[in-house]
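Inspection log for the structure reproduced underneath, given as C-alpha cells.
Only a single protein chain was left out; the remaining protein chains are all shown in position.
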Amino acid sequence: MKRLLLATAFALGVATTAQAQTVHVLMETVPDTDYIKALLPEFKAATGIDVDIEAISYIDMHSKLVPQLTSPAGGYEAIVVDFYWTAEFTKAGWLMPLDDLIKRDKVDTSVYVPSLMNLVGKVNGVTYMLPFYNYSMGIIYRKDLLEDPKEQAAFKAKYGIELKVPATWDEYKKQVEFFSRDTDGDGKIDFFGTINQGQRGDCISMQWSNYLYGNGGQYHDANWKATFNSPAGIKAVEDFRDDIAKHGPTGAESFCFDEANSVFGQGKAYSFVTFNILLSGFNDPASSTVVGKASIAPNPIGGLNGGWGWAIPNSSQDKEAAWKFIKWVESKEIVKKRTLAGGAPTQAWVFDDPDVVAKRPEMGKLKTLVATAQEFPTFTYTVDFVEALGRELNLAVSGQKDPKEALDTAAEEFNKLAKKDGLLKE
Amino acid sequence: MAAVATVNEIVRRDRQFGWFMTAPGLAALVLVVLFPLFFTIFTSMFEYTLVRPGYDTFVGFDNYRSALAQNYFVESIWVTAKFVVAVVLIEFLIGFTVALMLNAVTRFKNIYYPILLMPLLINPVVVAQIWRMFLHPELGIVNYLIGLVGVSKVNWLGDPAIAFWTVVMVDIWHQVSFMIILLLAGLSALPKEPYEAARMDGASTLQSFLHITLPLMRPVIMVTLLIRLIFAIKTFDLIFIMTRGGPGTATDLISYFIYRSAFYGLDIGQASAISVVLLIAVLALTAYLYRYMRSLA
Partner (left out) sequence: MRAGRGVVGRAVSAVVPHVILIAFCAAILLPLLWLARVALTDKVTAYKLPPEWVALRFDNFVEIFATFGFGRAFLSSVIAAAGSTAISLPLATAMAYAFARFATGGMPLRLFVLASQMLPPVILMLPLYTLFQMAGLINSWTGIVIAHLTINIPFLAWILVAFFQGEVEQLEQAARVDGATRFQAFLKIAVPVAAPGLLAAGLLAFILSWNEFLFALILTGKATNTLPVRLASFQTQRGIEIALVAAGTLVAILPVLALLPFMRRYLIKGLSLGALK
C-alpha cells in the first residue's frame, strides 16, 4: 500500500515540476542564514535564478526534513545538514554525491579547513557536502577581566602563574576558581567563574565533551570501543558537577545555551565553554551588557568540533540550479562577504585575509580553534548516543547517579550502537 | 402484530437516520484515520528504520520486545501516568471551582471570561519558552519576586524533586481553562426547575450541588475528563522545550520517548510498536472509564 502511494506521489511530483527556476533551500535560523539572504540579489542578477530560503528552528529541522527526504519528490532543491545527521542521511541514500560535479566544474575543495571537510564534507571517501559554517566550541571569556593588571597581580600571588589566555585545561580551571566571587557578601557566589549547560540531551553532551578532551579523555578507541568511562572521563564528570555547585549559577543542571548566554550577557560571569558563533551576540547592545568586553580562546587541548554543510538531496527537483547556488555561495567573493558580516567560515584562507582580520581581530584565535577542534563520534546513531550520554551525564551532575556508574551505562549503550552500525566488531 | 412492525420500522428508520447523520463526518475522517492506523500497526511488525525504510524484513513482535527492554522505558510509563493523573485531577478541581463561581455571578462575567481564555491561545512551545525565562533561577522574575520576601532561589527545573511539579504547574496555568470552558457550558445548559423545586423543599446549596448539579453534569464532566486525559498523554512540547525529560528521568514522558525512538534511534518500527501499545492502552482505558462512569448514572 505504501509503495503504491509513493508511486502515485512520485507521478504527481513529476507532473508538477515544470516551473520557473527557483531554488528552494531549507535552512536553520542562524546569523549566517541572514547574511546569505542579504546577498541573494547578487545571485539573482548573475544567474536569473530565484532562491527561496525557508529558515526554521534547529529543533524542528529534522521533523521537517525527514518526510521531504523520504518522499521521491521533495520540496527543497538544496538543504543544509548538521554534522549530527551526515551518517544517517548518507546511509539512507538521501543525499546526492557531489564528486562528479566537483570534478566537472573543477571546484577546489582543498580550500576548506581539513577538520571541517572531514566532519561535514566526506563520508567514507565520497563527498556529499561542502562545509557551510562551523560552530566549533571554545571558551568565551571576559577580556577586560583577564587583562586587568590588578586581577593579574592577584592571580599571580595566589597561583604563582600568569593570568593569560589559558594554555592548559588546568590553567583554565584555576581561572574559573579565581573569578568565582561573592560580591555582595551574603555567603553565596554571585559572580560566576563558568556557566554550565547541564540540560539533558545535546546541551550537556556537547559541553561536557570539552571537559572530556580537557582531561585528556577520548570517546572511543580505533575499534570503536567506548573509552570515555575512563578515569579521565570520570574526572570530567566530577569537574562538571563541581563547577555547577561551586563556580556556577543555581540551576545550571537545567541550562541549555540560551540560559547560559543570558547569564554571561548580563555580565554575571567570567567565562563559559560554548559555541564560537555566540561571540558576536555579546557585541550586540540589544542582547548584552558586556559589549566589547568578550573574547574567545580555543580549548587548550582542542574543543568540540561542529559544523553544517550544503547538500543536494536526491529528491531535489533541480539539481543543476541547486549546485549553481552552492558554488556561488561558497565562492571566495561571497565567503569573504559573509565572513566580514560576522559569519563563521569553513575555508582556511579567509581566516588570514587582511580585510577580515582588520575587522575581526579574533580571527587568528578562531583559526586555531577550528583547526584543533576534535570530532564527536559521527556514525549513524550519533543522535541516539548523544541522548543516552546526555541522560546519564545529567543523572550524574544532578546527583542522582554515581559518575562512574553513569558513564558505564552510557559506554554500554555506545558499544551497542556502534555494533548495530557495524563499526565495533567483537 | 401491526404495532410490532411499526416499532421495527421506526427502529430501522432511526438507524438509517443515524448513519445519514454520521456519514459526512465519517467520510471526511475515514482515510486520514484508517491509513495512519494501518501504517502504524503494519510498520510495528517490520524492521522499518529511517536509514532503510521498507517492508523487507518481517520481525513479528521483536519491536515490541526491544522497546520494552530499553533503558528507562518503565520509568517513562510511570512518569507519564503520574503526570497525567496530576494535571487532569488538579485542573479539574480548579476548573470546576472556577466554572461554578463563573456560573454563580452575573456581573463582570465578560471580563473574567476573556482573561481565562488567553493562555489557551498561546502555543505550547511558546508557553514553555516564556516560563523557562520566568523561572530562570538567576535571571527569572519568579525567583526575584520570592527573593524580595526572603525566600532563597528555587532551582525550578534542575532539582529532580521540584522539576516534575514545575512542569505540572506550567501545564495547569496553560490548560486549566480548557476545563472551565466545557464545564461552564455544561452548567449553563442545566435546567432551572430542579433547583427551584429543591429550594422550596429547603435544600442547602451543598445539597443542591450534590443531588442536582453533579448528577446532571455527569456526561459533560465525563467527556471533559476523557478528552483532557487523551491530550495530557500526548504532552510533548512542554517537556521538549523545558526539560528534555530531565533532570535525569524526572520528566521523561512517553511522547518524548517515542519521539526519540523515531528520530534519534531512527527506528520507526520500534516507535510504532510503542505507539500501538499506547493506543491499545488508551482505547481500553477510554472504553473502561466511559462504561464505568455511565454505570454510575
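Order of writing sets the labels: A and B. Residues in every chain begin at 1.
Here is the rule we use: contacts are C-beta pairs under 8 Å (C-beta built on N, C-alpha and C of every residue); 3 or more make two chains touch, one makes a residue touch a chain.
Quick caveat: nothing in here was measured; it's all calculated off a predicted structure.
For the chain missing from the display, the contacting residue among B:126, B:151 or B:210 is B:126, taking the whole complex into account. As for the chain not pictured, it touches chain A at residues 2, 5-6, 8-9, 12-13, 16, 28-31, 52, 54-60, 63-64, 66-67, 70-71, 73, 75, 135, 257-258, 261-262, 265-266, 275, 277-278, 281, 285-289.
The set of chain B residues touching the chain not shown comprises 13-15, 17-22, 24-26, 28-29, 31-33, 35-37, 39-40, 94, 97-98, 100-102, 104-105, 108-126, 129-131, 133-134, 136, 139, 141, 144, 173, 177-178, 181-182, 184-186, 188-193, 195, 198-199, 202, 205, 208, 216-217, 219-220, 222-224, 226-227, 230, 233-234, 236-237, 254-255, 258-259, 262-263, 268, 271-272, 275, 278-279, 282-283, 286-287, 290.
Keep this in mind: only the chains that are shown with their structure count from here on.
Remark: chain A and chain B have CA centroids separated by 37 Å (rounded to whole angstrom).
Those residues of chain A that touch chain B in the complex are listed here as 1-2, 59, 62-63, 66, 70, 88, 91-92, 198-201, 203, 249-255, 259, 262-263, 266, 268, 380-381, 383-384, 386-388, 390-391, 394-395, 398-401, 409, 413. Every residue of chain B that touches chain A in the complex is listed here, in rising order: 38-39, 42, 50-53, 55, 71-72, 132, 136-139, 153, 155-160, 163, 240, 243-249, 260, 263-266.
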